[in-house]
Each structure stands twice: as C-alpha cells, then as structure tokens.
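Yeah, one chain of the complex is gone here, protein chain that is, but the others are all in their spots.
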Amino acid sequence: MSKQNLRAGLVGLGAMGRNHARVLASLDGVELVGVMDPAGDATGAARGAQVVATLPELLALGLDYAVVACPTVLHEEAGLALAEAGVCALIEKPLAHTAAAARRLVDAFDRAGLVAGVGHIERFNPALQSLRSRLEAGELGEMYQVVTRRQGPFPQRIADVGVIKDLATHDIDLTSWMAGCPYASVSARAVSKSGRRHEDMVAVVGELADGTMVSHLVNWLSPLKERFTAVTGERGCFVADTLTADLTFHANGAFATEWEALSAFRGAAEGDMVRFAIPKREPLLVEHERFRDAVEGKANDIVTLVQGLRTVEVAEVVLDSARRKTSLPLQSPHARNLAALTQRS
Amino acid sequence: MSKQNLRAGLVGLGAMGRNHARVLASLDGVELVGVMDPAGDATGAARGAQVVATLPELLALGLDYAVVACPTVLHEEAGLALAEAGVCALIEKPLAHTAAAARRLVDAFDRAGLVAGVGHIERFNPALQSLRSRLEAGELGEMYQVVTRRQGPFPQRIADVGVIKDLATHDIDLTSWMAGCPYASVSARAVSKSGRRHEDMVAVVGELADGTMVSHLVNWLSPLKERFTAVTGERGCFVADTLTADLTFHANGAFATEWEALSAFRGAAEGDMVRFAIPKREPLLVEHERFRDAVEGKANDIVTLVQGLRTVEVAEVVLDSARRKTSLPLQSPHARNLAALTQRS
Amino acid sequence: MSKQNLRAGLVGLGAMGRNHARVLASLDGVELVGVMDPAGDATGAARGAQVVATLPELLALGLDYAVVACPTVLHEEAGLALAEAGVCALIEKPLAHTAAAARRLVDAFDRAGLVAGVGHIERFNPALQSLRSRLEAGELGEMYQVVTRRQGPFPQRIADVGVIKDLATHDIDLTSWMAGCPYASVSARAVSKSGRRHEDMVAVVGELADGTMVSHLVNWLSPLKERFTAVTGERGCFVADTLTADLTFHANGAFATEWEALSAFRGAAEGDMVRFAIPKREPLLVEHERFRDAVEGKANDIVTLVQGLRTVEVAEVVLDSARRKTSLPLQSPHARNLAALTQRS
Partner (left out) sequence: MSKQNLRAGLVGLGAMGRNHARVLASLDGVELVGVMDPAGDATGAARGAQVVATLPELLALGLDYAVVACPTVLHEEAGLALAEAGVCALIEKPLAHTAAAARRLVDAFDRAGLVAGVGHIERFNPALQSLRSRLEAGELGEMYQVVTRRQGPFPQRIADVGVIKDLATHDIDLTSWMAGCPYASVSARAVSKSGRRHEDMVAVVGELADGTMVSHLVNWLSPLKERFTAVTGERGCFVADTLTADLTFHANGAFATEWEALSAFRGAAEGDMVRFAIPKREPLLVEHERFRDAVEGKANDIVTLVQGLRTVEVAEVVLDSARRKTSLPLQSPHARNLAALTQRS
C-alpha cells in the first residue's frame, strides 16, 4: 500500500498492554511507534517500538492514536492528556474508575472532535458477535432473560478497583449491547472476603428497559473459571462461552420424552441443540481493526465513550445497591443524554 | 417382625402420588391400606391398596399416617382433616399455597400433638446430604455464597401455584437447611411469559442472617433441565447436581498455571477437583423411612411443619419483592418463634 | 378391542426378566399369563401373572409366545422346548452360548415355521434408530469407521459367558445392522483379570465387507460406564450415546479457526455440531411392540434368529482371534446363507 501507516502508541505494558503490543505490532496499516511504561520493557514486549517512561515523551513521537492500558485509576489523566494533544484514543475498560471521571473523558474527546473508544473486548468475541446477529434476526423470538457468569481465581495483578468495576463492567456492557436496551433497575449483594479493599464477589438481578430480566454472578473467589452468557426466550436458549468462543442454541422441546427413566434427567421434552460453526477470529485483533478503521474515517462499529460511560454509571449503581442492600433504578439514559446535549450546546 | 405394621394412606395419585405409592407399597414396617383420588386409579398405581374417592372414606380405613400429595391448594383442607382425625401426616412441598394456610397447619398438628412433616425431598438427595455433612465438618471453611439453578421445560401437569411456590421452595428450603441459617433479605425479578396465570421465571439475590450471599435462578421456560447447587467459600467450591446425585469439590488453586495457553482457559491456578463416591439411595425412600421412624417415635430427622412454613413465608416475600421490584427483609424467625411460643402457651 | 389378546409367557425373573415382566404386563394386545422361574417371585415382579417353577408348567398355561430371559447357557434348551410346543419366542441376546446351539435354534424355529426373534435391544435405542435412518438417507456420505465403547463396573449378576458373548454381541449386532454390512475380518486382544473364568476385557479391530473400519472396546473392569457409538465418514462424525439416547452430529469444518489460542484446543476448523431432538421411547417397549406385531403377522422389523446366529458366530471368531492373537476372516455370510438355503429346500 502506498498509503501512509497510522502512527500508534501504547500506554502501559502490563498483562493486557503486552497483548495490545503484540496485536499493534502486526496490524495492517498501523505502525507501533512507541510504548510508555514507567517500569520499562523487561521482556521485549514492545517488539522493536521505542520504549519511554512518560506520556510527554510518547506524545513527542507524533501519534495518530494511542491505546490506553495503564491501571484504571490512571485512565482519566492519560485520556485527558491525549485529547489535549489531539490524539485519538482506544481506552481499556472500564473507561474510568468513576462515572465522574468517565464523563470528563467523554466531554474532552467530544470537544476535541477526536475518535475515541473503549476496549470492551467481550463484544468482539465471535460467540457474542454471532449471538447478537441471531437475536437481531429474530431467531429467539421474544427475549425473556439474560444470565451471565464471570468467575475464576484471582489473577495476580494489581486490582485498583473492585470486581464490579473490573469484571462486571464486561457483563453490563455486553448485556445492553446484545439486547440493544439499557438497564432500568438493579438489586445487588456483594462481599469482600479476601482481605482486599474492594468487593470481590457480587450477585445482581435487574431488568432492562424493555422488561428483560437480568442476572449476573461475578467474582474473583471461585476456583472454577467461567465466562458464560445465556439468553432465554420464546424459542429456547442461547448459550455463549467466551473462553472457547462457542455459541450453542437449545431449541424448545419438539418431542415429549416418553421414556420415563430419561425424562427425569433431561426434562419433559427436548428440542435440537446446535453448536454453531462460527468463524473464530481473535477478539483483540477485531477490536483493533475496527478502531483503526474508525480513526481512518471508515464506517466502523466501535464501543463509544458514551457507551463506556453508561456502563460505569450502571456499575456505580450496582455498587450502591450492594452497599445499601436495596433495589435502585437507573436514571433514564435518554434524560441524561438530553441533559448532556443541552449542556454541550 | 412380630411388630404391627403402621397403616398408611395416600391422598392423591398424580405424578408424585404414584411415586409415593410405589415407595409406600414396599416400605418395611408399613402397610399401604388405602389411596384416595377422585379420579380413581386407571394405571394400577395403588398396587393392591384400596382406592377411594373421598377423604372420609380414606380415614374410615383406620390410618396411623397419611401422605398428602394432592394439588397444593388442597393441602390445607386435607391436612386439617387429618389432624382433626388424629392422623399423622407427611405433606408434599410446598406445605401450603399461602403462609397463612401453612400457619394453620402448623397450629393444627401442634395442638393435636401429632407427628407431621413436609416432603422437601431435595434435602434427602445423596449429594445434598453429603454436602451438608461436609459443610458441618468445616471442609469449606467460611461460607461465602450459595447459588442454585432449577430450570427446565414445563412439566405437563396442573400448576395451581407459580414457579416460586412450586419450584423455588426447593431452593429456599435446601439453602437454609444446608447453611443452617435463615434468610435475612431478598431481591427478586419475575416474569410470566407462557400465558399462565402465575410467574414462570424468577431470579433472586439475597443474604442469609450470617451474611452469606444467595442467588437463585428458577424457571419453567428453559429447554435445559438443571438442578444445580454451588457453595463457594474459603477453601473452594462445592457443586451438587441433584439429578445425578453428584457432589464435586473444586479446591482453590494449589499450583499457578504457568503454561499461558492453558491459563487463559482454566484460570490462573488450579486445585484438585474431586467427585465424591457417595452411597446413592433413592431420596424418596429415605424421606419415607425417616418419616416412618418419626411416627414410630424413634429419633428422626424430618422436615418439620415450622420449617415448611418458614419456606412458604420466604417464598411470599420473594413474590412480593418481584412484584414491587424492591429488596425486602425477612422478619426474624427468632422473633416470630418467640411470638409463636408465647401464643401457644 | 374385541380382538383376543395374545397369551404371553416369560422364562426367567432375573434383572432383565423383571424388566420384561413390567413391559409385558402393560403391553397393548397382550396378556402376561405366566412366569417361570425356579426361584419363584420374591418381589412381586410377575405383576399378577401366575408364577411356575418349570417350563412344562408354563407351557401348560397355553401360550402364543414366550420371552426367554434365563441364563444364556439355558437359551437352547428353553428355545427348543418352545419350538417343539409350537410357541413363538423372543429370546434374549446372545441367542445362545455357542454358535452351534444358536444354529440348532435357527433350525428348530425354521422347521416349525414359528416367528422367533432375538432381544438385541440396542437396535431399538432411539439414538441408534435415528442414526441408522440418517445413514440410509446418505447424511454422512461414505462411511469410513465405526467405533464402539461399552464398559463399566461389573454388574453383580451371574456371568455364564464372558464379556465378548455377553456384551460385545451388542456391538457386533448394532454395527452390522447399522452399516447394513457383515464383518469381513477381526483382530482381538482379551484378558481375564478379575478371577472370573471368562475374559472380562476385549479390544477388537476389524473391517466390514464394504471396507469400513471397525473398533470395539468392551469390558467389565472400568469404573466409567459408557455406551458409545461413533460413525465417522465423508461429511463428519455421528456420535450416539445409548445411555441417554442422544445422537449428535459433528460436521466437518466449515470455517478455519484463525484464533490461534483456540485452534490448539479445538482443531484447525470447526463445523456445526447438532444434537438432534428425537422421540425417545423406551427401547424395551419398542422391541416388544415389534415382536407382538410380528406374532400377529403384521409387517415387522424384528431381529431374526439368523441375524442372532451371525452375531454369535462373529463373537466366536473374536474369541478365537483373541486366544490365538491373530487376525481372522469371517466366513462369508452369503456363502453360508446359500448353503442354508440349499439345505432347507
């Protein structure tokens, strides 16, 4: 291609940052020109890109866009500096450690007229991409319930936020996006059991604005790793496993099970069960391709900062609900957006 | 045995009644003398016992105890008649269709000084029996969370109550019993999707009086049949499947998983996973043996009517919580029991 | 129905005999008039039918047909007596303890012109019924390989033959029937490890007359119970589990799996995987309905004695192959059939 490559930078070389470096280093149409991490690059993760210790040094390399993969509490500072410098940004999830900080990021990139997105990678998992398409095509009929489970042993990395903001934001984002509908209310319970400052286990029930029931179980305390999403509706139940990128559909019963010894185990009736063959591309690569396309001004399907903000807002209400052991409504996003629009003008 | 057999009767020959007839017909020390069902016995399910159409006819046979397996809304009437007649009773779960009716049953058998129990059969499942013993022995350490799932296609039988009273009462009973602790609060969401009068899908979060988190997913709308109980705590996670009567323990990670391609799928660390060999006796048979022993005045471990009442009370609060989309506290059972004791004296 | 019921008898009230009694007792158009077992009926398994101690007593009741469910070594004697008495017979598998005995049974019922069948129940499993129909419909394309596994802990019943004749005859019968093709050659290894007189573990490879590869693993020594059949061919792989009556099809890869972390686990490509909804009727009931229809002269699809004989013949060659640790050809059934036809004329 005669076209100039986009000049990309990376902020943070932790576990996720190293994955971003791997993908950026081989992304078509993009050159990874620099990586910033105060701890340097002990493992050669930068793959030949220049390694610097501060954000000003990174900006001095001349960037079209940067990927922000530093600890969550630093997203705001890094993001605002990028917006100030006129650099587009793909910011890791959650967008920020508080909704207020997330709002400041939305405003900054909005004012600067820069392309900005949030790294809600689960959306790009082949299983959930296929599931959403099938829901949109009406394969399930009416949607009744979305259930997610996300648990496993604690990864030995710094947790500067609790499990609600760190992990449950995956579930909140994918649920609204998949259902095409915002949260209306949530009730949560949470505990902190491992001596960490933040909660490490949460259970949520709630409903979306269209009446769909929602249930999320999220924790860092279980030895069993799970990344599970089930959508039950009129015609059966879709199950997505984002670890193996499998999407399965259990159709409602076509035949009553007459053999009594079996019906006790498998239910009164069974329908076909199908695990779909789906093209399995790496989610992080797809996320990067889409963001690159957005920076290049092509049609795109990225996670916007407003969506990322909304997710942090729901997470804060979940936290509040858990603290107060009560059910809480979500402020209508429409109302909020109107307010936002008004404020901006 | 020279000892006289107990004379047992059965009220109701529906799906569950036929199972009771099968077990009663071969229970040591018991003679099934009569079965009452207005519809008679088309399939020979009474196994030689006399079949009558009304309760007075059944009582006229001279019973030591009766099993009540008619529709839930008729439990109160049948139970009160038995208490009146001085006949002990094992009443199917839920104890009654309302807490008020359940309370009247508690009072009636209490006043009559008769042995009475509730058929919460899940307690007698080998997997849950073993799980409870292991929790009591301290194998889990501190308990953090109890999660149950109970779902499957709708069984083609009459549903005179909704899924909360019909199915979720299993989860409520087994959770309190297993944890040895009453519910403190619940938040629920429920829907009614299949044109039935009552709710057919419910999601609950809550907490027990000792702070243990609870989550229940119960419905009649899923093509996937599940009877799942997981208890997560300090040392790992127990999983009981009451369909196959399997109890499995996933220990917390003993070794970090260094092989990166695997840790993505299986978590940062893995511990031993053990599915225990447990003696698997049929739960209904064990339930019947224990009730028979109780009637004979031997030491026993039956589900008392007070426990059955408590479960219906929690179910009603869950229903109310779902209707009002709010979080509700449970009245302290201690307070209630004190009141009950006072009232009785 | 005004039509006269068929008068059926049962020979043997062991584990399998009790199942036959249950089905015969409620089979439309049939009356179970008598059961013969020298040990009597301690458990009420005869369900009201007369219980006698000898075959002459059973015959004296006047039978249209009898089910032979006594120990394998007694099949010949019982079968010959029935043929002699002009009574049709459904004989449990294997047809007899030796091919010579099986041949005498074929001849006896053939000469008497009586309907006779073998209880190869696996054929009537819904999973295998559906699998065979799909193979006949060409859903797999060319068939490459049939693999079966049949193992589990030793059932505490009398084993008067080894695992090859007792269990592997299931695999031999279902493989030929499903493929519509006889065995051409077999190579086997077997051991006897539990102090029993006969072999208790066998592994077989072989080929059918059309070149399809065959593999069977059968034993009484594994703690893992399995009843597994896989047919791999041009378009993918069918898997039947006859414990749960599930039939699954794994289609050949439709999409290459580009995500490298996944392809290591799941292969270079994946196709759809479908578990079919199939009507699940109890195999023993279907077997009985078909045999009843055959006795009534209606069109039927029973396992003929010639097929049962062929299966015992293959089993004997497997045994011989295991003893001699060599590969052995099967005598062409066509040749044998021609001989049989000639002899009969």
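For clarity, chains are labelled A, B and C in written order, and residue numbers in each chain start from 1.
Criterion: contacts are C-beta pairs under 8 Å (C-beta built on N, C-alpha and C of every residue); 3 or more make two chains touch, one makes a residue touch a chain.
Note that this is a predicted model, so its numbers are computed, not measured.
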Residue of C:26, C:54, C:133 or C:327 touching the missing chain in the full complex: C:327
Candidate in contact with the missing chain, chosen from C:10, C:68, C:147 or C:240: C:147
Options C:39, C:100 or C:264, residue touching the unrepresented chain: C:264
Full-complex contact with the absent chain, from B:111, B:197, B:275 or B:324: B:275
Sites on subunit B contacted by the missing partner chain, in the whole complex: 126, 244-245, 251, 253-263, 265-266, 270-283
Interface residues of subunit A (partner: the chain not displayed): 261, 264-265
Contact footprint on subunit C, counting only the chain that is left out: 142, 144-145, 147, 152-156, 185, 187-191, 193, 201, 203-207, 211, 213-215, 217, 219, 221-225, 232, 234, 236-237, 239, 243-244, 250-253, 256, 264-271, 325-327
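Here is the rule we go by: only the chains that are shown with their structure count from here on.
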Distance between chain centroids, defined by C-alpha means - subunit B, subunit C (Å): 41
Interface hub residues of subunit C, defined as touching at least two other chains: 261, 265
